[in-house]
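I have a structure here, written as structure tokens, and I will follow up with some questions on it.
Note that one protein chain is taken out, while the other chains of the complex remain in position.
Going in written order, the chains are labelled A and B, and every chain counts its residues from 1.
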Amino acid sequence: MEKVLEVVDLRVYYEIPQGTVKAVDGVDLEVFKGEILGVAGESGSGKSTLALTIAGLLRPPAKVVSGKVLFKGVDILKLGNDELRSIRGRRIGIIFQDPVTYLNPIYTVGFQVGEVFEAHRGGKVGKYFSEVINLFKAVRIGDPERRVYSYPHQLSGGMKQRVLISIAIAEKPELIVADEPTSALDVTIQAEIVELLNEIRKELNTSIVFITHDLALLLEIADRIAVMYAGKLVEVGRADEMYKDPLHPYTKALISTLRYERKRRPTPIKGSIPSLINPPPGCRFHPRCPYAISKCSQVDPKLSSVGGRLVSCLLVGGSNG
Amino acid sequence: MTLVRYLVRRVWHSIPTLIGALLFIFILVRVLPGDPARLIAGPEALEEDVQRIREQLGLDRPLHVQFIDYVSTILRGDFGRSIKFGTPVINEILFRLPYTIVLALVAEVIAVAVALPLGILSALRPNSKVSYITSIISLVGASTPSFWIALILIYVFSVSLKLLPSSGAESPRHIVLPAITLSLVLMGNLTRITRSSVIEALSSNHVLTAVAKGLKDRVVIMRHVLKNALIPIVTIMGLQVGNLLGGAIITETVFAWPGIGSLLIDAIFFRDYILIQGIILFMVLVFIVINIVVDVVYAYIDPRIRDILWRMT
Partner (left out) sequence: MEDDLILKKASEARRKQLASMWRVFKSNRVAYTSLYVLVGILLLVVVSFVYTPYNPYEFNLGRARQPPSPQHLLGTDELGRDILSRLMVGGRYTIGISFISVLLGSLIGSILGLVSGFFGGHVDTVIQRVVDVALAFPTTLLAIALMVSLGPGVLSLIMAISISTFPVYTRLVRGVVLQVINEDYIAAVKLLGRSSWYIIFKHVLPNVISPIIVQTSYYLGFSILLASALGFLGLGIPPPTPEWGSMVSTGRVYLFSSPHIVVFPGLFITVTALSFNLIGDGLRDALDPKSRMFLRRF
């Protein structure tokens, strides 16, 4: 299958007064054409940084320390500003999490969507309004002819998110990065948006990197899932297989919280997310892991292949030991 | 249409404030030691004359009656007669008002012309030379006493270099030093607000969205950073009228610029309480009106406010 995106040993760090935040610390990923790759992780796992880096939107104080992000074979981290600009919005689209702050309150939504066309086709934003109306129809924004002239604050959360989606898909990109696109919405709207994204994927045959903390959501929509913890990936594999048979202790714990029966309460994972400035030595999950052995605090396991799955745990097969 | 309603609403709400201010000014003058009637009559006058004047001015009536009288005369546009000059206060004010307006306008133009570009540039290029200069200017504006700067400017440009005049208002050159002095105070504030407003706008999330669309950097900055930053900046500019008025009092005094600021100080020197009262009242009125105008303009610019107002009315 054709590979749309390949991330090779990516490390992205921030320098802040308190120290160096290792938000992404050695991540390898592949995204194939037309698939939905879910990236699951708690807040503080570095997934948003990953999203921004893939979309070519990283800004100081974050810095790519090493690694490659190959979009269709081209390392976008090495591209100049002009080349990046022609990719942004046209070949890679991004959907942000919070539609309230990510839309400019002083311009109409129609204008803000039209800007995507202006950026890549030139001319004035005004002449693209009819295309924007079509887009609004596609993402199912009601009464689109009137809505193009609305301001963001006049729309509901779900509608605003659809506007952000229109911005992302306007030029039919080959890759869409969705950074928590549903986290700010009601559950019922969430389902609609997820539906919508699935349709878009089918219609445009585009790949989606769907980043969220909601593993249950991913299990429904994603083809493959990558689980991220403290800046690193701990397990990558097909969604249905992971649900049936999670291999990494962290994934196991996450899945078990989804599968509890009515009588029993889910057991929370003890402890809390580690600091990205001073991660625990060895395996980053070991302080919270019920299966940890002494070696886990000394050796940091690498992602290795275990029967079609990628897992980084000393206790799970592979040549890690 | 809703803007007009908002305007009416704002004016309506300012009325109690206005009355409060009137009350305050009224009390101010009444608390003063000294007998206004005697002051007007002069130290040689006989007791009967003083009494007559007292009755004429209604000074022997109970305070609340005096206040109501006061308010009603104000509403008629009658600010009283100056003790020193004998002419209507409102005339004195209106005669010197244009000078203050011109000074204020020129000072504002200078301040904006310097502060906005500097503020924007220093926000876009932190840790650069521009940023450094901007910090210095904003600090100077905020920390140096304007009367002192005025004197230093006079010393350098009037006394030593003999380039510019130091008092009076006969020619256009006369406005240079006073306007620069007044603008420095404004500049201090304005550069700082501009810079922080642009920095705030730069770190907004919607800027990231704009970049993600593939727009050129210049477009992003003009459309999504500067225009957003402009809103608080314009608001502050409107509010600065207060600083202008206060600063004008000092600047006009030092440079003997014949505006209402120096008129106030003269009136204080002459103990002309009617005139003092009138000028203070006039300035407060101007200030209140400007604040209302700023509010309405702000409502016009920001579509969110417009809709809140629409829902309110």
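Just so we're on the same page, a contact is a pair of C-beta atoms (placed from the backbone, for glycine too) under 8 Å apart; a residue touches a chain by one contact, two chains touch by 3 or more.
Keep in mind that this is a model prediction, so the values were computed, not measured.
Participant: Among B:Pro88, B:Pro117 or B:Gly246, choose the residue that contacts the chain missing from this document, as touch is defined above.
Facilitator: Of these options, the touching residue for the absent chain is B:Gly246.
Participant: Which residues does subunit B use to touch the chain missing from this display?
Facilitator: 16-18, 20-21, 24-25, 27-29, 31-33, 139, 142-148, 151-152, 154-155, 159, 202-205, 207-208, 241-243, 245-247, 249-250, 253, 264-265, 268-269, 276, 280, 283-284, 287-288, 291
Note that only the chains that are shown with their structure count from here on.
Participant: Suppose each chain is reduced to the average of its Cα coordinates; what separation in Å results between subunit A and subunit B?
Facilitator: 53
Participant: Show which residues of subunit A lie in contact with subunit B when the two form their complex.
Facilitator: Residues in contact with subunit B: 55, 57, 81, 85-90, 93-94, 96, 98, 101-107, 112, 115-116, 118-120, 151, 153-154, 164, 167.
Participant: Which subunit B residues qualify as touching subunit A in the complex?
Facilitator: Listed in rising order, the residues are 204-206, 208-217, 219, 223-224, 227-228, 231, 302-304, 307.
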